[in-house]
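Read the structure below first, then the notes.
The complex appears here minus one protein chain, its other protein chains still in place.
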Amino acid sequence: MEDFFGSLGPILASTVRNATPLVFAAMGGMFSERSGVVNIALEGLMLISAFAGVAGAFLSGSAWVGLGFAVAAGLLFALIHALMCVTFEADQIISGTAINLLALGGTGFLMVEVFGQGGTSPRVEQFGAVGIPLLSDIPIIGQAFFDQSILVYLMYLLIPVTFFVVFRTPFGLRLRATGEVPEAVDTAGVSVYRMRYYGVALSGMLAALGGAYLSMGLLSAFTENMTGGRGFIALAALIFGRWNPIGAAGAALLFGFAQAITFRAGGQEIIPIEFLQMLPYILTIVVLAGFGGRAIAPAAIGKPYRKE
Amino acid sequence: MSEGRTNGGAEETESGFRRFLTDSAGALLFPVIAIVIAFVIGAIIVLATGNNPLAAYVALLRGAVGSPSAIGRTLLNATPLIFTGLAVAVAFRAGLFNIGGEGQLYIGAITAAGLGVSLGFLGLFAIVPVLGACIVTGFLWGAIPGFLKARFGAHEVITTIMLNFIAINLATYLALNPLSGGGLVPGTATIEPASRIPVIGLGLGRVGYGLFIALAAAVVVYLLLWRTRLGFRIRAVGLSPGAANYAGMSIGANTILALAIGGSLAGLGGGVEVLGVYGKMSIPFVSNLGFNGIGVALLGRNHPAGVVLGALLFGGLASGAQEMQFATEVPLDLADVLLAVILLFVTATKLVELIVGKRARALASGTRLEKGLGA
Partner (left out) sequence: MSDNGSPNGSPASPVVLEMRGVTKTFGPVKANDGISIALRRGEILGLLGENGAGKSTLMKILYGLYRPDSGEILVDGEVAEIHDPKDAVRRGIGMVHQHFTLVPRLTVAENIVLGAEPRKGASLDLEGAARSTEELCDRYGLRVDPRARVSNLSVGEQQRVEILKTLYRDARILVLDEPTAVLTPQETEDLFEVLRELVADGLSIILITHKLGELLGVSDEITIIRDGKVVDTVDASNTDEGALARLMVGRDVLLRVEKKDTKMGEPRLVAEDLTVESNSGTVAVNGVSLTVRAGEILGVAGVDGNGQMELAEALAGTRPAKEGLVYLDGEDVTRLGSEARQGRGLAYVPEDRGNKGLVQDFTLAENNALKTYNEPPISKWGWIYPKVMRRRAAEALRAYDVRPADPDLRAGALSGGNQQKAVLARELSGDPGVIVAAQPTRGVDVGAIEFIHGQLLEQRAEGKAILLISLELEEVRSLADRIVVLYAGEIVGEVGPEATDEELGLLMAGRGAEKSA
């Protein structure tokens, strides 16, 4: 028993750490997809921001400046996606794939240009763990949830804020309507294009926080392709959570837990690591196929809007 | 919407020859605009790094086609992209987006790696059954999203993305555990050189007869799509599900078949890579061949001939980039950036419309599926 509780704390802490970038990116994906723009570019948005954060911190010596770089880079790449999908009516899937490849190639290119080397960047200042007084003293849970990076606390805040914005504000109402029936938004005198730009831009900035956490919270350096598919797991969390902030956050925690026990499993594996890593994807397919209640995407997602 | 007006008859006078010209121009318009934009952006990036874009591009060209060995590298890079590009193109003709080429290629690769070792005693005669098995496993893997779509309406874009990661993890598990070679480099055991696809020679380096398998696959896909009943059905379903249904064709069956055929092509591609180039499946295996196949297919407007050309362009960029890095110190990752930018712009209908006017919409028909992902 003691052994169980002994390992529970670290597993929970690791779950939170693994879930954090997923939550950021999934919340970002929510804004984009709720506005009707598919965002399979989350992976690339995280990757470029993870790099930009480290580059900013490296050049300035400040993690906060790095964070600003990260958000700016995520925003920039998201705006490229929006420009292609919303303005130029490019295919959203193709544009997303292109952004992912662009981030991969772009970070490789910039690694050489900025740091003069491929592979791994030099170490930079990190958003290290900051214990919250009292709360972090709670046994087991305290260490796991309240002795984390400041970005993790930001993630806690983000979940209810996203819920509020999406479901309780005029902006959220318009955003949801834009992703369902853009014609209704248009006839109500609201610009569909503007709503979609907002949605995609927000997705870039939020995914950027996830990317920055990867390179400056979880680690303190950038390595090539360090997102390693996390953007797609975030996409899976978004779908598994049925495009709902609470559901997506729950899914992200579940997937983070799967990763945590993957790393824990190490020597004493019961299930092979690879099968644990498949879990998010399998679950997503299961809900897409309609088992346990169908996951229904926003109705207008993926379709470019064209005024009559 | 106008109320029941008739179309003008202006198109009726268009001659066959003019139509041929406009069709060809139309087919090239989107790719050419995308490529031009990519190279302009690339030049700006090179300038920003303090290098001479012209020198960089000359080096790039030299590295792609400047010598037999350069051509060899280009062909070597292009071979798997032909397969993954065809995998996207066949599905696209049925109105489906196959983002699953990456996973399908992994399934084919692990099949070849496993079977190639166990059938090694057959020598050269192992190639046919091994590649046949890759086609079968790729077909079955590709059929999964098809089935999920036909039976449950699960959108193929999301399911193929998810299946990519499932396939990669599955192949990784198999390569590191039951099929592990136990050597220093993680991965499967190595296939006997005698039962691998031989190289062509002619100073082309490592290019093997896999290239011809890829070209043959392109021809087969062409014949399938335009010379068989199945292809007729696939194209009818892709272009107009309403008319296909009216003509008594099954949308579901053709959906499954088109994705499964796509899977078999990517699977074959994975097999050819293992059997022709690497001789084993090491972990991590080559990545992004499947995703780049999407760009290849769209650049080639989902026509087998276009796919071959697109693959050669992508392959050439990749091999030229090495020479460029060597000669001008521009990082070879620039090639990936160029590819990404091409992909970014190759479906930008509205942009092309701004350049050539309303005709763009009709010309875009080979590059887009507008049905969206909603329920």
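We just call them A and B in the order they show up, numbering each chain from 1.
Criterion: contacts are C-beta pairs under 8 Å (C-beta built on N, C-alpha and C of every residue); 3 or more make two chains touch, one makes a residue touch a chain.
Every value quoted in this text rests on a predicted model; they were computed, and no experiment measured them.
Student: So which of the visible chains would the left-out chain be touching?
Tutor: Within the full complex, the chain left out of view touches A, B.
Student: So which of B:Val32, B:Ala48 or B:Ala247 would be touching the chain we can't see?
Tutor: B:Ala247
Student: In the full complex, which of A:Ile11, A:Leu83, A:Ile140 or A:Val190 touches the chain missing from this view?
Tutor: A:Val190
Student: Return the single residue from A:Ile150, A:Val181, A:Ile246 or A:Val286 that touches the missing chain.
Tutor: A:Val181
Student: Based on the whole complex, identify which of B:Arg73, B:Lys149, B:Arg196 or B:Arg235 touches the chain you can't see.
Tutor: Touching the chain that is not displayed is residue B:Arg235.
Student: In the full complex, which residues of subunit B touch the absent chain?
Tutor: Touch with the absent chain occurs at residues 1-9, 11-12, 14, 16, 19, 226-233, 235-236, 239-240, 242-248, 365.
Student: If the hidden chain were put back, which residues of subunit A would touch it?
Tutor: 164, 168-170, 172-174, 176-177, 180-181, 183-190, 299, 308
By definition in this document, only the chains that are shown with their structure count from here on.
Student: Quick one: report the Å distance separating subunit A from subunit B, using the average Cα coordinate of each chain.
Tutor: 28
Student: Tell me, which parts of subunit B touch subunit A in their complex?
Tutor: Those residues of subunit B that touch subunit A are 45, 49, 97, 99, 148, 151-155, 157-159, 161-163, 165-166, 169-170, 172-173, 176-177, 288, 291-292, 294-295, 298, 331, 333-337, 339-341, 343-351, 367-375.
Student: Mind listing the subunit A positions that touch subunit B in their complex?
Tutor: These residues of subunit A touch subunit B: 38, 40, 80, 84, 87-91, 93-95, 97-102, 104-106, 108-109, 111-113, 118, 229, 232, 235-236, 239, 272-275, 277-278, 281-282, 284-285, 288-290, 294, 296-304.
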